[in-house]
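For this depiction, one protein chain was excluded, whereas all remaining protein chains were kept in their positions.
For reference, chains read A, B, C, D and E in written order, and residue numbers begin at 1 within each chain.
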Amino acid sequence: MAANAHLTRCYDFCASHRLHDGRMSEEDNQRIYGKCNNPWGHGHNYRLEVTVAGPVSESTGMVVNITDLDRVVMAEVIEPFDHRNLNTDVASFRERVPTSENLLLEIATRLSQRWAREGFDGKLEKLRLQETGKNFFEYHLP
Amino acid sequence: MAANAHLTRCYDFCASHRLHDGRMSEEDNQRIYGKCNNPWGHGHNYRLEVTVAGPVSESTGMVVNITDLDRVVMAEVIEPFDHRNLNTDVASFRERVPTSENLLLEIATRLSQRWAREGFDGKLEKLRLQETGKNFFEYHLP
Amino acid sequence: MAANAHLTRCYDFCASHRLHDGRMSEEDNQRIYGKCNNPWGHGHNYRLEVTVAGPVSESTGMVVNITDLDRVVMAEVIEPFDHRNLNTDVASFRERVPTSENLLLEIATRLSQRWAREGFDGKLEKLRLQETGKNFFEYHLP
Amino acid sequence: MAANAHLTRCYDFCASHRLHDGRMSEEDNQRIYGKCNNPWGHGHNYRLEVTVAGPVSESTGMVVNITDLDRVVMAEVIEPFDHRNLNTDVASFRERVPTSENLLLEIATRLSQRWAREGFDGKLEKLRLQETGKNFFEYHLP
Amino acid sequence: MAANAHLTRCYDFCASHRLHDGRMSEEDNQRIYGKCNNPWGHGHNYRLEVTVAGPVSESTGMVVNITDLDRVVMAEVIEPFDHRNLNTDVASFRERVPTSENLLLEIATRLSQRWAREGFDGKLEKLRLQETGKNFFEYHLP
Partner (left out) sequence: MAANAHLTRCYDFCASHRLHDGRMSEEDNQRIYGKCNNPWGHGHNYRLEVTVAGPVSESTGMVVNITDLDRVVMAEVIEPFDHRNLNTDVASFRERVPTSENLLLEIATRLSQRWAREGFDGKLEKLRLQETGKNFFEYHLP
């Protein structure tokens, strides 16, 4: 019986955002988001780590072929988010604040839908989104 | 229903310590702690990673406000430990050896007590203490 | 009752390998392994992270003595793999493709057998093998 | 006679920018700046390294007091640039493209003017601005 | 007059090599190269940093266009060396030992010849080749 392992692959992208919720007052936005509420936005070098779990194939010695994983992450994450302004360039952030938590959930939705369509053997297990050298966020897929 | 995510925030502090247990002989201290038993101590740049888990708030898009987390970790960890000698400056290490494992448990006790008093929504879930580029220690809060 | 903690120690080694399965055609090898199938091989700086879990000893303040852990990992991993060609210098890779997944499983087998013989208190819990700055692989020991 | 040494201190800030020159055609902007010309901008975690050279003081054992250096860099760089949009929030980038090279020169101008006013002993020698993990830019002050 | 700046761009590649000089005895090879002389070779994740110096263009705000730099380094370094065995796949290492110093000089020769043909404005100034997290090598171009 094949043993299970977990493969993690890292991807980098740069984007800008502004943390601001139009349903709240200026004061509340300032109080909650601080300097992240600056009117013209700011940006980050994000690092996304995608973890896939599954049996190590007896024939290929792999959990998932990295070429396939790269193709999917490029299409669903890097292409739409890299060198973009999250507030204006990503439809779902016109009505949700693009915090790193929400960005992570958005990425989770995109990748899990695509994963189901692709029919990969491994399970999309965990996502980690690093915002700066001091903050990162994780989501465990159901 | 809000999805759960895990936020991790990193903090740095520098401290010195000596691994020595007064109840043991000099020989045993040397055998167990090796060069960490050097009489005058040595030091490290510690990195602490604090992980908080909880639902991503529909209103703020956050698991926990980092400003609140920073305030608590500054008061409970950075202020008492940064630029300190753990053996002499921290009361609980007068009777326990300040290994990184014990330092991690001490931090866990301080943060979880404060966490309960603050009444934050998110759960204090995991602590990771990095001692050097080659060693780190984790504690999963109950 | 002693609290549980998880100690992780990092080890570096350099090795070369070629991803090629003699039972498959040249075309299939190329299609599956891409440039990793290059006839003369290539190499990596691998980083191995070994995690041991267990109670923090009331007497020593440790989960496991790092000196003991180092001795075991040196003998079972660094000595046989460092500055080696995995395909030719490691017996089990004469019939299995030395992907990072398979290398991780090979390390898991070696370390867990040795661990049982040594009779350490802590549990060998998790292994992480980093292949490049963009890929890493994890195995959770049963 | 005191020996000379070089102290380098690192600072992090996040900002967004768009590479676009209003005097050029859309086509030229696209050709030269590629995805960095995206209309709504993108962002980075910048790291600035400031190097000061000078004799190690016989009395303090320092080249320059880091407290003083921090105060100056906070006022001249972190305060005006952190969590900002360089194109809109920084006056000089309304007419110059905020490439990392130009951002570095802008920082050099601000710091060297302030340095002269402060009358520090050490010489402001070199600035390094890291844009991503793959790109950095250096300027040697005259 | 335009100010001068130095742009550095980082590139990663993996390769294997064996340090062995056929003109020396086995004993001398072992004595000089130690475990790097292992018969079947070993490998590394190399990082190459390419530094270009020159005036910051008043029109583009750049020292050199990174797209051009990437194209040249891909053709001269990454394509011929990535996922290769330096001893067998690179002609010049059939008669020279592929130490990191010699690999650096080989890269310097290839890049400076190409640089001259391309006619870039900036000067190819410095190369840094990192072999492991503990060793790197630099060459200053004449």
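Basically, contacts are C-beta pairs under 8 Å (C-beta built on N, C-alpha and C of every residue); 3 or more make two chains touch, one makes a residue touch a chain.
Computed from a prediction, not measured in an experiment: that's the story for all the values here.
Visitor: Under the definition given at the start, what are the shown partners of the omitted chain?
Guide: Result for the missing chain's touching partners among shown chains: B, D, E.
Visitor: Out of B:7, B:36, B:72 or B:127, which is the one that touches the chain we can't see?
Guide: B:36
Visitor: What residue numbers in chain B mark contact with the hidden partner chain?
Guide: The list for chain B reads 12, 14-17, 35-36, 38, 40-45, 82-85, 87-89, 132-133.
Visitor: Since one chain isn't shown, list which residues of chain E touch it in the complete complex.
Guide: So the residues of chain E touching the unseen chain are 19, 21, 24, 32, 34, 96-99, 101-102, 104-105, 108, 133-140.
Visitor: Name every residue on chain D in touch with the hidden partner chain.
Guide: Those residues of chain D that touch the unshown chain are 3-11, 51, 56, 59-63, 65-67.
Throughout what follows, only the chains that are shown with their structure count from here on.
Visitor: In terms of C-beta pairs in contact, which of A-D and D-E ranks higher?
Guide: Per the contact counts, A-D leads.
Visitor: Measuring centre to centre with CA averages, how many angstrom lie between chain D and chain E?
Guide: About 28 Å separates the centre of chain D from that of chain E.
Visitor: Once you find the CA centre of chain A and the CA centre of chain E, what distance in Å lies between them?
Guide: The separation of the two C-alpha centroids amounts to 34 Å.
Visitor: Report the inter-centroid distance (CA atoms only) between chain B and chain E in whole Å.
Guide: Computed from C-alpha means, the inter-chain centre distance equals 42 Å.
Visitor: Mark out which residues of chain A touch at least two other chains, giving numbers and ranges.
Guide: Expected reply: 133.
Visitor: Building nodes from the protein chains and edges from chain pairs that touch, which of line, ring, star, complete or other describes the result?
Guide: It is other, because the touches fit no line, ring, star or complete pattern.
Visitor: Strictly by the criterion at the top, what is the full list of touching chain pairs?
Guide: Chains touch in the following pairs: A-B, A-C, A-D, B-C, C-E, D-E.
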